[in-house]
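Below is the structure I would like to discuss, written out as structure tokens.
With one protein chain removed, the remaining protein chains of the complex are shown where they sit.
And now, chain A:
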Amino acid sequence: MADQPRIALFVTCLVDLIRPRIGFAALATLEAAGCDVVVPEAQTCCGQPALNSGDRKTAEKMARRNIALLEGYDAVVVPSGSCAATMRVHYPEILEHDAKWLPRARALAAKTYEILAYLDEVRGWRPDDVALPATATYHDSCSGLRELGIKRQPRRLLGAVEGLSLKPLAGEETCCGFGGTFCVKYPAISNAIVGEKAAAIDAAQADLLLSGDLGCLMNMAGKLHREGSAVRAFHTVEVLAGMGDGPAIGEDA
């Protein structure tokens, strides 16, 4: 790894459209961690909606498109476990039959990282002089946890935020019921799952809910708000960038 790696920030479609703050927080932390960050202009989506809906052809097209777009950088960093896993785990799987693209898919996979894993494990970075006097509870989003092994990284990083204390969340590794298109294809089942998750979050009695995937956060925060909970939700990287004192999800007017 070069001293100042030239990395591509792939912000993901949800962050781009719903909460750009997470993208700017990613940018700030990566630069603080000594990276030369480029935001490739032509990025849109990783292709996960097609992949998980069974539209394999479109998923493959999106994979080839993103490989061509992103393979020229030292690393690709993504502020989402499930989008990073799509690139890291699933691109090589779905292009396995394609002799021309498979080596390129594998090469991209090898240098694609979820942002918290990248900051912690690759850059050995810690937030410096970031304070947030609050209590928070942490939900481990499933793709990051099970496909990328992200568990300790966010906790190590958050441990360096002054004044922030983590409270345990019962069932922290239990799916929140988002599941991408699942939550709109089977809304009643999804609602039952996120209803239990919201109750567990409330029972944790923390000021903040933190996680690493905006999809899951929108689902949990949306349910918490509907139920009248006072818990406020942020992406972990926002807190790490010192932006945890700003508007939480749903507080942007």
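What we mean here is this: contacts are C-beta pairs under 8 Å (C-beta built on N, C-alpha and C of every residue); 3 or more make two chains touch, one makes a residue touch a chain; residues count from 1.
Simple rule for what comes next: contacts and distances are computed from a predicted model.
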Statement: Taking the list "Protein glxC", "Rod shape-determining protein MreD", "Lactate utilization protein" or "Dipeptide transport system permease protein", the UniProt entry for the undisplayed chain gives the protein name "Lactate utilization protein"
Query: So which of A:Thr112, A:Ser143 or A:Thr236 would be touching the chain we can't see?
result: A:Ser143
Task: May I ask which residue of A:Ala105, A:Cys183, A:Ala200 or A:Val231 touches the chain that does not appear here?
output: A:Cys183
Query: Which of A:Ile7, A:Leu157, A:Ile193 or A:Leu209 touches the chain that is not shown?
result: A:Ile193
- request: For chain A, enumerate the residues touching the unshown chain of the complex.
  value: 11, 13, 15-20, 23-25, 27-28, 39, 41-45, 47, 49-56, 58, 61-62, 65, 93, 142-143, 145-147, 173-175, 177-195, 218-219, 221-223, 225-226, 241, 243, 247, 249-253
